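In this view, the complex is presented without one of its protein chains, the others remaining in place.
Here is chain A:
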Amino acid sequence: MAAGVAAWLPFARAAAIGWMPVANLPMPIAPTNKNKHQDELIILNVSGRRFQTWRNTLDRYPDTLLGSSEKEFFFNEETREYFFDRDPDVFRSILNFYRTGKLHYPRYECISAYDEELAFFGIIPEIISDCCYEEYKDRKRENAERLMDDLEDNKDSKLPNMTFRETMWRAFENPHTSTMALVFYYVTGFFIAISVITNVVETVPCGYMPNQRDIPCGERYTEAFFCMDTACVMIFTVEYLMRLFAAPSRYRFMRSVMSIIDVVAILPYYIGLVMTNNEDVSGAFVTLRVFRVFRIFKFSRHSQGLRILGYTLKSCASELGFLLFSLTMAIIIFATVMFYAEKGSSSSKFTSIPASFWYTIVTMTTLGYGDMVPKTIAGKIFGSICSLSGVLVIALPVPVIVSNFSRIYHQNQRADKRRAQKVQKARLSRMRISKSGSSSAFLHSKRNGLNQSLELTGSLEEDQQLKKTTSLLESQHHHLLHCLEKTTNHEFVDERLYEQGYMQTALQNFPSQSPSLSSEEGITGTCCSRRTKKSMQPLSATHTHSHTHNLQELSALHIQCGERQALNTSRSSLNLMSDESGSLNCKSSGLVTTAIITIPTPPSNNSRASPDAPPPPNPDAPPLPNPGNDVVKISAL
């Protein structure tokens, strides 16, 4: 129930008078305000700055520090005020949360200081309203990344007890971890450069043979080049084998791009070794030598920028595809037009449409080699249109690719957005859980037997104990919902149980099967077996007092087993993971106390504290006399 409408609860209760003439059952007694003090001002002294507010304002959120009795620890007797030794600037937004129901994140605040204050005052950050939530999440993510970077820097210091293999792998991946790794890094880089230069120089013509023919250096100094090549390939092979040995997952390493480049770079040499002096395949062998140029890609291990470029091209695949597609369209159109325009002219170079492709490409990219030139007037007109449109078509997607590159270079936004969406889902579900706390809180309080004011049995201290556990607001709200139940003569149940009940009413037509049915249900089966048994009894139209007790007790029992997420309104369990709180075993837990009190102990403790609670799978009918006490017993701590 939102804070602001707490003030309208008197109105809602008054409007309930509209149900009274329609109801056929007597209404439950309203909870009385025992300590009916007038609404008073409360002074909060935060590091010298005094804030004043009504006491009721703070009571709106009973599961925070200020709304619960925890603030009594900070009460200063002499000055009759509550003193908190915290930041008064952040406290402003926290107090505004109580007043308006919305938590805002001030932009000038440091994110970790703000988080600390929220944790101190017991407010979960997911409540931050939508206007400030994105900013908060962004700052939090930046902070987390900074922490991660710091952690990684620290992690690079030598961890103890790393195997030789792990050390080697880390040396390969982060060359600056040790001197050996650095040396290795530079040596391989040097040899890659040597290898590439060798490949290039091999083809340079140097020197003349006596038969007046330029031969490339490679054929002149064959042995020297062969030795160089061998040395480089040996180094690369050793490096590849070492990486393969050190890789944590060899299969994955062999599939990675870099290792494929390595293999492609050294393979031609070995193939060349194997098939020398074979005239037929020497042509193919020459082609294989081309692949030696792939050694230059090995530099990408050494250069961050190259890797980012590759990644950009990969991620801009759609834009590149669009560029290619639009260019292809334009080329085909203009080539066709030029072909038919130049068909008439004699000695035209535009012999076919594919032949015109070359002209179109050269013109559109504004290269203009001039080897193919239109001669007719129509050809010239269309040629000029072609060159003008070429500029446009190419100029459009290129800035997109450029901006992509700069974007990826600074921050990978797409992955972050995906992560933020996941967090958004988690946040929404947590907010939903805390918001649905009101409906489950009512069912929860029913289980606790707080609405047992229908019968005035129960000793005084039990009354007091139970009264202490809920705030007045909550008990009044529950009384209102209880009146509605009485008016319509139906009860609120948990959704899960509703679905089970739905299944069981369908099976209700076979009365002989009830005990065996329940055993198939699993954890809640034993509880619900009582329900099937009870529903066998004919529901009299008069709804006797005792029968309502059965129903009520039944509802208390089966809600007890089914109600797992009732803990969510307590502060401690809000910070728990939802699956932790869901791990309660129906059989073992007696009863968990109301979620309103902030219980720092985990819920499993309470199961120990209910030794005298009758175990839920009690096949006997519950004793009817003094059913109020029975309910109390089950709900006692």
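FYI, a residue touches a chain if its C-beta (ideal position, glycine included) is under 8 Å from a C-beta of that chain, and two chains touch if they have at least 3 such contacts; residues count from 1.
In this section, contacts and distances are computed from a predicted model.
Assuming one chain is omitted from the figure, identify its UniProt name from "Actin-related protein 2/3 complex subunit 5", "Centromere protein L", "Cytochrome c oxidase subunit 4" or "Potassium voltage-gated channel interacting protein 4".
Matching the unshown chain against "Actin-related protein 2/3 complex subunit 5", "Centromere protein L", "Cytochrome c oxidase subunit 4" or "Potassium voltage-gated channel interacting protein 4" yields "Potassium voltage-gated channel interacting protein 4".
Among A:P21, A:G305 or A:G370, which residue is in touch with the absent chain?
Only one of A:P21, A:G305 or A:G370 touches the chain omitted from view, namely A:P21.
Touching residues of chain A against the unshown chain: what are they?
Where chain A meets the chain not shown: residues 1-2, 4-27, 29-30, 32-33, 38-39, 435-436, 438-439, 477, 480-481, 483-485, 487-488, 490-495, 497-498, 501-502, 505, 535, 539, 551, 555.
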